[in-house]
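Report on the following structure.
And then subunit A:
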Amino acid sequence: MVEDTRLIELKGISKSFGTTQVLKNIDLYIRRKEFVTLLGPSGCGKTTMLRIIGGFETQDEGKLIFDGKDLSGVPPYKRRVNTVFQKYALFTHMNVYDNVAFGLKLKKPEELLSGVSNPTRKQVKEEINRRVTRMLKLVKMDAYAKRSVDSLSGGQQQRIAIARALVNEPEVLLLDEPLGALDLKLRREMQLELKTMQQQLGITFIYVTHDQEEALTMSDTIVVMNGGEIQQIGDGKSIYDEPKNAFVANFIGDSNILDAVMVQDYEVFAAGRSFECVDEGFAPNEPVDMVVRPEDIMIVGEDVGMLPGEVKSVLFKGVHYEMFVEAAGFNWKVHSTSMYPVGSRVGLSVVPSNIHIMHKMKEQTAPAAEESK
Partner candidate 1 sequence: MVKKFFRGLKGSYIALILLFLYSPIAVMIAFSFNAGKSRAKWEGFSFKWYAELFNNSAIMEALKVTLIVAAIATVVSVILGTLGAIGIHASRKGYATTLLNLSYLPMTMPDIVTGVSLMMMFGFVAGFVKIERGMFTMILAHITFDTPYVLFSVMPKLKQMDPNTYEAALDLGCKPMKALWKVIIPEISPGIITGALLALTMSLDDFVISYFTTEKTQNLSILVYSAAKRGVKPDIYALSTIMFLTVLALLIIVNKRSTLEDIG
Partner candidate 2 sequence: MKRSYFSAPYAVWMVVFTIFPIVFVGLYAITTRRADGNDLYTGLANIGNIFGNEGTYMKVLWRSLSLALQCTAICLLLGYPCAYFLASKDFAKHKTLYVLILLPMWMNFLLRTYASMGLLERNGVINSIVTALGFKRLELIGTQGAVLYGMVYNYLPFMILPIHTVLKKMDQRVIEAAQDLGANPVRVFYKVTLPLSIPGIISGITMVFMPSVTTFAISGLLGSGNFMLIGDVIETQFMSANNWNFGSALSLFMTVLILISIGLLNRMDKSKTGNGGGKW
């Protein structure tokens, strides 16, 4: 389980490449044995953050604290952190076994065999062999030890990359979109395996992805990022249910986002009518974003619903139907297990606890405020 001690702390980290600032004053802490996912669209700064923790980039400003010590300026080969790279970066001139043994062979004999004084070459070799074999078993690749890495499939290379990093028993494993090159089915399998591995080994994982589903499946904590800034930190459920702003709502799952005005506590005005909600503490008549998840909208009879509308399109999505319903001048995305044909008149309804109110994002404040006047 996640321990309540802070293993890694980022304090006011900023980083620019040329004139573009990719990280803006990032504050974040990561606990021991936590599975943290950095989630965001490409270019949001998540990979740069990972590379700073790995030691491949140096921050322009701020501090990186690891286990109480400042890591700034410490090169990658002296950090108790290992990385699984995006395209694996396996050493193609070595076979599977030698790839996994690479890090162990670089360690001092005393490090490998603590408690043994003056270990012999044979002892060291046997210890390396023992650890490599155990790790290959863990990733289910023990039958491939003598194979060249070029002859492996993408999924198998992936496993070797994980084994090569984990065999060094790092305190933190960094994973940079490691499943990006795999097909959907394999991705799902590997997601579960990675999660199990992390729990078994009790290592902190920092995982970078742009795939929200992946993040929700595996993480203890999700850090949603955009434009070099952290948008929200929380576990999957809280981020999904209580997105802090329209970006998070839109990025995690599907959403209907409407310009709205918070009339008073528990009452919001949008789409031409007032809705009861559970939010409070906004300024009277503050312009806000109102977010409703497609699966939270119920389709009822035209006369009983809160908003009457017309079904404009229907798509079958496997488990549910995705329909667009035009009501009160807005195109509502609705997920439902029953299908309503295009053209049919329906009513839309939503319960107060499923209406999420959030502050307008900074960049959009000015135009949105004008609109509401």
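Criterion applied: all candidates are chains of the complex that A comes from, given by their letters.
Keep this in mind: a contact is a pair of C-beta atoms (placed from the backbone, for glycine too) under 8 Å apart; a residue touches a chain by one contact, two chains touch by 3 or more; residues count from 1.
Being a predicted model, the structure only gives us computed values, none of them experimental.
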* To do: Identify which of the numbered candidates 1 or 2 touches subunit A in this complex.
  => 1
* In the complex with candidate 1, residue positions of subunit A that touch it -> 54-56, 75-77, 81-83, 85-94, 102-103, 106-107, 150, 164-165, 168
